[in-house]
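A single protein chain has been omitted; all remaining protein chains appear in their positions.
What follows is subunit A.
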Amino acid sequence: MTTDLTPAEDNGRPQDAPPAAVTTAVDPRLLVRQEGFAGYWSEFGRKLRSGELGSLPVVVGLIVIGLVFQLKDSAFLGAENLSNLFVTAAGTGLIAVGIVFVLVLGEIDLSVGSVSGLAAAVFAVLNINHGMPEWLALVVAVLSGTVIGALHGFFFARIGVPAFVVTLAGLLGWNGLMLQVLGSDGTINLDDSGLVAQLTNHYFTDISAAYGLATLCVAAFFLFSYRDSRRREAAGVPSRPLSEIVLRTAVLAVPAFVVAWLFNQYKGLPLAVVIFLGVVVASDFVLRRTRYGRTVYALGGSVEAARRAGINVAAVRISVFALSGTMAALGGMFLASQINAANQSSGAGSLLMNAIAAAVIGGTSLFGGRGRTWSALLGVLVIQSIASGMALLGIASAVQYMITGAVLLAAVVIDSLSRKTQKTAGRV
């Protein structure tokens, strides 16, 4: 009674004492990882071959982009350029976080650009024209995004209009409302020293701020991984060895401290980056560690299965679109902060495409059910790097659009191919 438990043969055998077999029965077909680094690498290789690429392509892409532009212009990897790059990325990145939720659900939100512009206009009109206190105007503007998103969700989930069409109507309609709200002037300048202006212009100049945040993130990552691993050990389920946790922490620590050092070379730790990182971490937690997040993934996998499991499909859908609208409005505040104004071109142009492209380039699947909010961070860095590098080299925006388009196409191709490989590799 040791290891030869092929399923066809244990049929007639009385097996009434099952739990005792847990320790011994090792089926040769099971994926048992070897201990140590050798096992880690073989597991890594297996994942690559079976199409579970994760964020590998985008990390490789970032490195290539960095090297190419650095060779062309040595200012690219300089502290000033990178610090500005991160700050500019925050607005689009926040919008992309909302897009990740919608994409995981298996839907699309085309209205985020217009909603971000409208939120900026609402803030400007309430604060500047009507003299509403800045914090209250900010809250109202962001909540208007929530309401608009919930409205999209209602039409999609309750009425049954395809999300594509609802949000396409929103793209036009909210842009029109923004022009209406802005009125004849077309441009409203914001208070130079106000709350919203500070969003992208405030820096924590003390060098301990950036290093402290990096240390905090790395330490928290290590502690959570370590505690999780100990609990897994205690429960007798597979756990990461300490060596692997240390390795992963080191892989996180290197970029964290390099970026912190870079920020300190320029103006210090930007407030925009702190907020963006905080939102990414919090939304990642919601998506992967809470029951709500699990239902979002489940809906992206199979609506019918989710419904049968007792999930309130309509409520989850509406909430996801509301979240997307909220993130769009919040992102709009950061974008308005950069130009310190709300104008007729707020939220227009390539913003929508950039936000969706950021989510997809970062590794979120367009087909639903797969993706993490970290992909918004990685993807928006790619987009912003390209934009920043091109601007540095003085390349026309025509070329810039074409290259960003090509990168987006490449990301979708990788997504489609990895889905295919996953299916074929999985079916043994």
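We take it that contacts are C-beta pairs under 8 Å (C-beta built on N, C-alpha and C of every residue); 3 or more make two chains touch, one makes a residue touch a chain; residues count from 1.
Definition applied: contacts and distances are computed from a predicted model.
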item: Complex member absent from the view - protein name from UniProt, among "Peptidoglycan glycosyltransferase MrdB", "Sugar ABC transporter ATP-binding protein", "Succinate dehydrogenase iron-sulfur subunit" or "Cytochrome-c oxidase"; value: "Sugar ABC transporter ATP-binding protein"
item: Absent-chain contact - pick from A:Phe154, A:Tyr266, A:Tyr297 or A:Tyr401; value: A:Tyr297
item: Residue, one of A:His152, A:Arg240, A:Arg317 or A:Arg370, that touches the chain absent here; value: A:Arg370
item: Hidden partner chain, touching residue among A:Ile159, A:Val237 or A:Ala398; value: A:Val237
item: Hidden partner interface residues of subunit A, rising order; value: 5, 7-8, 10-11, 15-16, 18-19, 21-22, 25, 27, 29-31, 50, 228, 231-232, 235-237, 289-291, 294, 297-298, 300-302, 304-306, 308-311, 368-370, 422-423, 425-428
